[in-house]
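Here the complex is missing a single protein chain, while all its other protein chains stay put.
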Amino acid sequence: MSLYQDVIIAGFGGQGVMLIGNLLAYAGMEAGLEVTYIPVYGPEMRGGTANCTVVISSEDIGSPIIQRPKSLIAMNQPSMDKFQPRMQDGGIQIINSSLVDPALADPRVITYSVPANEIADGIGNTRMANMVALGAYVQATGAVPLDVVKKSLTSVISSHYSHLIPKNADALQAGADHVAAQMR
Amino acid sequence: MSAEQIAFKAPEIMIDRATHYCPGCHHGIAHRLVGEVLTEMGLVDDTLCVGSIGCSVFIYNYLNVDAVEAPHGRAPAVATGLKRSRKDKFVFTYQGDGDLASIGMAEIVHAANRGERISVVFVNNTVYGMTGGQMAPTTLIGQKTTTCPAGRCLDREGAPIRMSEIIGGLGGTAYCERASLDSVKNIRRAKKAIRKAFEVQQQGIGFGFVELLSGCPTNWRMDAVAANKRITEEMIPYFPLGVYKDVTAEGGCACTEHGTDSKEDK
Partner (left out) sequence: MSDNKRIFIKGNEAIARGALAAGLTCYFGYPITPQNDIPEFLSAELPAVGGEFVQAESEVASANMLLGAAAGGARAMTTSSSPGISLMQEAISYMAGSDLPAVIVNISRGGPGLGDIGSSQGDYFQSTRGGGHGDYRTMVLAPGTCQEGYDMMIQAFDMAFKYRNPVLVLGDAIVGQMKEPVTPWVPESISNYGVEDWCLSGAVGREKRLLKSLFLEEGALAGQNIHLQEKYTAMQAEARADVYACDDAELVVVAYGSIGRIVKSSVRKLRSEGHKVGLVRPLTLYPFPATVLEDLAKAGKRFLTIEHNCGQMVEDVRLSIRKYADSDFHGHMPGELPGSDDFVQPILARLGR
């Protein structure tokens, strides 16, 4: 069966959007698929917003740059404002409802509101909001199996932070659970 | 006293906008000092700025003067051409250590040696800031950067280059001083140094050079306070502050043997 997914992941610098982009793409590779990851880099990165694009496919990938994404992870309001209008009809977006107003979700697309900061807080560290959002995305799209994402944590998180891996796995699971409840 | 008192006001020459510099970066301070000196010397309308390639490439966004962008390292050559075509104007370059002491070594040495009537503001932060913290010619021994991950090694990469010592040793230099931006006291002294390096151009007596030891907290991977401390404790001992050449008392280094000096058009 042919599989194709693309996603723009966007947020403030420091919210770890590049990290989950890397993690998702890495997991896609571990799942035996073709993947591309492309960050927005350069002076733009100083301070402002950050975003990256991941494509996951069962066949070789053409464009790594996606103008009308099938899905979006919006970690903050400016990211939703910027990228939601570009989404394909019927696409899937995960919004971090801790910082994004769900009332602004466009009915053109399927929206999963995930209070990622609060859920991460509950696990013990707000900084894992990115992992909550990724878990939610994986559950909502089925792009890659969640356990492959969890297994990939060791390859993407620097050894300096390896003690945080179990908590990150919990955060991924919590995000997935949150969406699973909404999907039912 | 109820009314608010304005304790500090930026000179008019400074364009009122937020800079793109990282928190704790000293380029902003250096820009302001240059702006203040130009204002105090009454040069605002007569100044032509030659920008260089580095984090300060956007200096033209902050100083309200005519400006031209030079290729990486070539600002002293561009300034030479500009001054020679506009002898009545005040021409200065503003260059980082990668720009001036690495790729631009030939241009800076020869402009100084010719005694070009230009002034150079040299911001030494011991790294290539703009490109992400690679080794610069001024990187200190043992300092880790992205292209000397084990720390700069004397044997492999040579010793950090002391530019003020070199420029101070050249015939055409009229004034050369190294100052620092790590403390209020040193910032005050730095402003005087900039003024002297600018005045020799106005007096037509030779090349003016001022080196400013500056912080790059981002690429040094430390906060602004620690960066200031690093300047005080590590940079100043290796790059001693002070005047390396001053010929203002002798009336400059202009050539007298061969009649009129074409560069001096006063």
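Each chain gets a letter, A and B, in the order it is written, and its residues are counted from 1.
One rule holds for everything that comes next: a contact is a pair of C-beta atoms (placed from the backbone, for glycine too) under 8 Å apart; a residue touches a chain by one contact, two chains touch by 3 or more.
Here the structure is a predicted model, which is why all the values come from computation and not from measurement.
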{"item": "Contact residue for the chain not shown (choose from B:24, B:76 or B:98)", "value": "B:98"}
{"item": "Option touching the unshown chain, where A:9, A:35, A:114 or A:172 are the choices", "value": "A:35"}
{"item": "Residues of subunit A in contact with the chain not shown", "value": "22, 25-26, 29, 34-39, 41-43, 61-68, 155"}
{"item": "Touching residues (missing chain, whole complex) on subunit B", "value": "53, 57, 69, 71-73, 98, 102-103, 105, 128, 130-132, 134-135, 137, 146-150, 157"}
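Just so it is clear, only the chains that are shown with their structure count from here on.
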{"item": "Between subunit A and subunit B, centroid-to-centroid distance (C-alpha), Å", "value": "45"}
